[in-house]
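A single protein chain has been removed from this complex, and every other one stays in its place.
Each chain carries a letter (A and B) given by its place in the written order, and its residues are counted from 1.
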Amino acid sequence: MNQETATLSAYVPPKARSLLEPHRLFLMAVFLVIVFCAVWFLRWDWMPKYGSRLAYGVWQTLVMLFWTSVVGFLLALPIGLVQVTGPRPLAWLAKGFCTIIRGTPLLLQIWLLYYGLGSLFAQYPEVRSSFLWPYLRQAWPYGFTALMLSFAAYEGEVMRGAFAGVPRGELEAARAFGMSRWTMFRRIWLPRAIHRALPTLTGETVLQLKATPLVATITVIDVYAVISKVRQDTFLTYEPLLLLALIYLCLTGILVGGFRLLERRIPTRGA
Amino acid sequence: MPFNLDILALSPPGWGGVLLGGLLASLELAVGGYLLGLVIGVGGAFGKLYGGPILRDLLEIYTTLIRAVPELVLILLLYYAGTDAVNQLLLLIGLPAVDISGLAAGIFVIGVVQGAYSTEVLRGAIQAVPPGQIEAARAYGMSPFLALRRVTLPAMLPYAIPGLSNLWMIATKDTALLAVVGFSELALVTRQAAGSTKSYMTFYLAAGALYLLVTLFSNVVISFIERHARRGMPRTV
Partner (left out) sequence: MKNIIKTVTLAIAVSAAALGVVQAQEVKVGFAAEPYPPFTSPDASGKWVGWEIDFMEAVCAEAKLKCTPTPIAWDGIIPALTAKKIDMIVGSMSITEERQKTIDFSDKYYNTPTGIVGPKNEKFDATPEGLKGKIIGVQVSTVHQEYANKYFAAGAAEIKEYQTQDEANQDLAAGRLDAVQADAIALDAFLASDAGKCCDLKGNVKDDPAILGAGVGVGLRKGDTELKTKINAAIKAIRANGTYDKFSKKYFDFDIYGG
């Protein structure tokens, strides 16, 4: 697949049109009625009891999102770079990695790491007695690894396109100025490539946010896991899930808004 | 213990047959959901482009909501809500409740999620068709439907294919999420097989290989279709 198809626009903010057109007012009234009905007719008495746990869950989700994205992005740089520069074996390796991660469901990868690899570790006493064991016996390192690798693979594909897309003339000009290869990479190639990849970052991060609840299936406590707990305790189906959808909606909105602010601060002329 | 390949044999006591059955269920889900998504997408794209203001706003809300909420949450909500809604509706018009199969509910869920994305893909593709072509069709006296079938759809196809093929990939992978509601597709049967035999590594790797095969095979087919649809177009890449 070519590069522009590699990412889906996860969320394109609607164009700001006037909110006060007559049909909008009518629609808003309808929605207010729906919201009122939801609040009035459904059961929300469990909310106060789980409030603090929900806040903790949201925090965990955000922490997971932040660190997997940051580490994943750092990993994506070399993955994208070697596919452009070579050497061949490394390029093949990186391409294979991207194909495998992007070609299989993340849920399966998470289970493979946690149940597969985890049970393999447990068979070796050397692993069990090593200093890493206290971490390896917890669930979050597996969830973290899976999410991070997934982000690295998808963003690696973007970075490959970004590195390849920097105009050759700019690199040649840098060489002509007598820059060493490393300086050229550090001063010209890398910043230009990151700049080119930035617009896709919003979409990728939203996709990553939407992937985080999968780690709840391996006992990591995030906001999804807290809602699952509510569902099991109260036997309610819709109310907790509706709240969960609302929470993710807000998180996505905040994320998109934040990125938009960030993008405005970075001058984009000539990019 | 971890890599005993006998347990993957196709007939019992091997679990290979069960895995292939799961793969088949996954593919049924993916194909059904994808097609339903396309139907929703065509309707949604035209609604967004040519519909009235209320329809446009409603579609905007639909695509925004679906794309901002995790698929896992949507699948749980729609899986329960979808069947509930159908039965409530039937009750309202005085018919007895029906029993909706897991497959139908699964296809509905995947279709609704896919629909939001294909709406966007198709809208973009339709906008990429030079408007003069569509206007010319109308000027020849074609009805809107005929113009759609003979001109707009064929002309937008080359623009839509990259996005649509990407959506197909996502559809195949999203089917795994239905494991969470207990639908016996590939991911869930893999988990059951792994749990029953305790050969976790073997089964998860085998299932991964199956998913990967689907992806690679799809890639081949897609590149063929892409070449076919692009004939007669200027080479841009």
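Basically, contacts are C-beta pairs under 8 Å (C-beta built on N, C-alpha and C of every residue); 3 or more make two chains touch, one makes a residue touch a chain.
Quantities reported herein were computed from a predicted structural model and do not represent experimental measurements.
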For this session: Quick one: jot down which shown chains the absent chain touches.
Result: A, B
Problem set entry | Candidates A:R24, A:K95, A:H195 or A:K229 - the one touching the absent chain | A:K229
Exercise. So which bits of chain B touch the chain we can't see?
Worked result: 1, 7, 11-15, 17-18, 21, 32, 36, 39, 76, 80, 83-84, 87, 96-101, 103-104, 107-108, 143, 145-146, 149, 180-182, 184, 188-189, 191-193, 195-196, 198, 200
For this session: Go through chain A and note every residue touching the omitted chain.
Result: 115, 118-119, 121-122, 128, 133, 137-139, 217, 219, 228-229, 231-233, 235-237
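Please note the rule applied: only the chains that are shown with their structure count from here on.
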Problem set entry | chain A-facing residues of chain B, complex | 1-2, 53-54, 57-58, 60, 64-65, 67-74, 76-77, 80-81, 117, 120, 162-163, 165-167, 169-170, 173-177, 179-180, 187, 190-191, 194, 198, 200-201, 204-205, 207-208, 211-212, 215-216, 219, 222, 237
Problem set entry | In the complex, chain A residues that touch chain B | 1-2, 4-6, 8-12, 14, 21, 23-24, 26-27, 99-100, 102-109, 111-112, 115-117, 119-120, 123, 206, 209-214, 217, 224, 237-238, 241-242, 244-245, 248-249, 252-253
